[in-house]
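The chains shown are only part of the set, and none of them has been moved.
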């Protein structure tokens, strides 16, 4: 995953343009993507697909002619969606187009202006402080013109048409945690699921933030109704603890599954309530859709000083953290996949487990005890009302132990699976 | 407000009689009152309007003929509703009619005997301790005879017939916090509402405790059904923190509005559950009526050592505290007035706020951020289920910010008001 982050890092992505296309090409080497190109001007819900932006070069030359700010050094130097400019102006005038972080003077900020046509440069405060007075040559060799919005879709087919959505944004230029790490984790998760013959159909969306999600929703209203669970993945690689932000519903199965996985894993973690700000859960959880989609991050957006600066580079994300995020996602899908209701076929009194060899047949000592408790819990609560996740929560046992117990009981003919 | 407290302080009020009439006359100088006179013997719910009590003079003369206890010094000296007496008796016999506070020897207690015909005097323990043996002349020049129970009503008309009730008791003699401060705050609140063109009709009741509320309820059963929210105001002027006692329902809108105002104001405060003891919320919240009426006080009844003693004088209540109570009441009415449901007309995805000038159009920097969050929350939760107060609670934003955001969104045609 870290190699993918490093490979994607130099590309200049924005909400449209060739940076996104190249990113999807590279992701497509790992998992086949269906690429969608939606023309500028297309009406999508309350929005309109904007012009496509591309950039080849940009710089500021100081009075001596030296490139003091150079797009070739970092694509963060140019405000995203800057219109082309080629001019010479005194520093005082140029300053109106310069963005720095006075409190982090060595870092380049990340800025965009998608929906107001303007231009600008981002640079280190320390660079700005050293600039002499005089006339500066500024040039942005960009185009902002009719074109397309591009997004990619990968589907892992399941046994049912009900879907699990995994979405991540692909519109940020050289920022590693936000969101190359999310792209990398999603890609690897998709590959692992493909080998698991899943129950649900898993749909992975690689889209520009906001406008991408809105475009997808506009074009997939009926499909959206099939989404049973969903996760927006972002900031998946920093060293902070995992944070789960609940869906708007608050107690959807995805919310309960993630909470269960985080709790029983023993990982440090934080769970926060939904709020209508953040990543594309904003769109999936808008009231008209109200989809059961939460958001999984490590440190959430704006929660770390490197956020939206040049310090969010590949060194800021670690293979260990991305692996941890991936494993958590995997465990979440294990819960979603295996959760269902069973019906106790012998509900009057406890069935005699010993006679059926169900005591002590399940491995080592303390495992056995947990497995036996899980069997008793599954039998006791499988009255048609409780799912395995309900049982895991009430018994405070790991979901997998409960699901294994249910499987053993089913093998012994003591419970039957209910339609789900 | 403090001037009103001082002016009302000397009057000898009880549950009936000229003290109440004179009090209502004075309140009526600030807000027009409709005065009701209900004859003795009238049956009101389970009760009967009692005889009217009036008193002109009362004293105890010691064996030397000196007035050692004198109604003219403080009307607390006479037990309320004392029957007339004119007699001479030894101290030993007189003692059966004397009430003191042994643990607060410098204070005169406040005592009444509304429903058992008797007489008595209240005096300082220190005074009692100094009384020599001998024969005492006692005289209470009172009348207890058929007459009327008097209460006053002031209505601030609103745009709808649904009512907000504000009630305070007017039956205590020279006690400032209990309840002249409440009378003063209610009077000022009524005046401020009159200038505010309110949505609700506000009904202010100035009534003797218990029997007054029971009389009003007996005569206004149908009107009571129109009461949508209500507050019983008392002990509104001491230096303690505000205390809100919930209505019997516990989660009525008034309960939630007061909690929201107290929380978001940053004021120290206490919220307690309903109990069937206290002021006239007991009657409004009796199970047959079960009105959404809570009680707002500063330090609640019996919670301060000056309670029901001569130390509850105008010096015990402060203009600042009364102003704070008034402002809180006002903010509560602001919530009640503005609370309603809106419907997001663009519920699929977020509408594009920038295009409509809704980003940054609302004032200073951090205000703007709060205003933008409020707009996102209003859009996200305005699905027909959530009121603005619901949204303020879930978003943890001040109600006014949420209501302003809703207004801005309505102006942009993004939400519409639902019938309330």
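Lettered A and B in written order, each chain numbered from 1.
We adopt the following convention: a residue touches a chain if its C-beta (ideal position, glycine included) is under 8 Å from a C-beta of that chain, and two chains touch if they have at least 3 such contacts.
None of the values given here were measured: they were computed from a predicted structure.
J.: What is the total copy count for the complex if 2 chains are drawn?
T.: Copy number for the complete assembly, per this file: 3.
The working rule: only the chains that are shown with their structure count from here on.
J.: So what's the Cα centroid distance for chain A and chain B, whole Å?
T.: That gives a centre separation of 54 Å.
J.: Any idea which chain A residues touch chain B in the complex?
T.: Within the complex, chain A touches chain B at residues 45-47, 115-116, 210, 213-214, 217-218, 221, 248, 273, 275-277, 282-283, 285-290.
J.: Can you list the chain B residues touching chain A in their complex?
T.: 344, 346-352, 354-355, 373, 376-377, 379-383, 394-395
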